[in-house]
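Complex shown without one protein chain; remaining protein chains in place.
This part shows chain A:
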Amino acid sequence: MKQLTHMRSALLYLLPSLILFTVFIFYPMFRTLYLSFFLTDAKGNASVAVGLDNYIHLFTSSQFLNSMKATLLFVLYTVPLGIVIALFLALLANEKLKGIGFFRTIFSSTMGVSVAASSVIWLFLFHPSIGMFNHVLQLLHLPQVQWLVDPDWALLSVAITTIWMNTGFSFLIILGGLQNIDQTLYESAQIDGANYWYRLRRITIPMLSPTLFFISTISLINAFQTFGQIDILTKGGPTQATNLIVYSIYREAFVNYQFGTASAQAVILFVIVLFVTILQFKLGEKKVHYQ
């Protein structure tokens, strides 16, 4: 009896968020799942039920398989390197020096720049004829690189941009984690005569592992959902080299007006992200040291 009243009051407290989630998350999710079994007409309504055809079509389409490959490569390029760079900067910024606040602000500043604005900045840097990068290469008498036009470079260029964009956020979170580590641990280690690297390996990293785990999960999901910089920098080209899944979904839905196949892609992306996240929790969380 008592449990029932508890349950009721719990539900009452949860109600506002449940309503919001239902309207903005659950309903669209089920709607997407539903649409993925249909073709849609010019008005975007489900018109012909095709069963699993949309999925079969996707898994046999070389363009979609290429999108999957590009997305996985992109995740591999951006996530590990992004975290390593952010960790490095956070370790630097965690030193007790005069004026360190200035550097902390600089290192986290990319967080204050929107995706669109930073993409445009990088668009100018990568510019094939008046871009700064090519200008520097020219000064050094190195061959010019077609950053966004050459299929071998485009994904890498977008990855560099993305790492730069995400560093601010990762930096800030990791720095927060560093500051939370109990100073007495370092003090006693110093008394024991442990050098910097030993302390880093045996104290900092283990104590930081919950933060690192959090940031790697978030970065991974973000990387899978990359859209803005693709739209502005490459539009999925050249030769589909940067056509990541979310961009491919956007094109399918809002340029080609095929909500059915677009929904099917969205469902596949959902399954992939879910799978990767579960995998990460299973494998990664064992190594996480909670206090």
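The rule is short, and it goes like this: contacts are C-beta pairs under 8 Å (C-beta built on N, C-alpha and C of every residue); 3 or more make two chains touch, one makes a residue touch a chain; residues count from 1.
By definition in this document, contacts and distances are computed from a predicted model.
One subunit of the complex is not drawn; among "4Fe-4S dicluster domain-containing protein", "ABC transporter substrate-binding protein", "histidine kinase" or "Cytochrome c oxidase subunit 1", its UniProt record names it "ABC transporter substrate-binding protein". Considering the full assembly, A:111 is the residue among A:29, A:91 or A:111 that touches the omitted chain.
Of the candidate positions A:3, A:129 or A:184, contact with the hidden chain is made by A:129. For chain A, the residues touching the absent chain in the complete assembly are 39-44, 47-48, 63, 101, 104-105, 108, 111-112, 114, 123, 127-130, 146, 148-149, 151, 172, 175-176, 179-180, 234-235, 237-240, 251, 254-258, 260-261.
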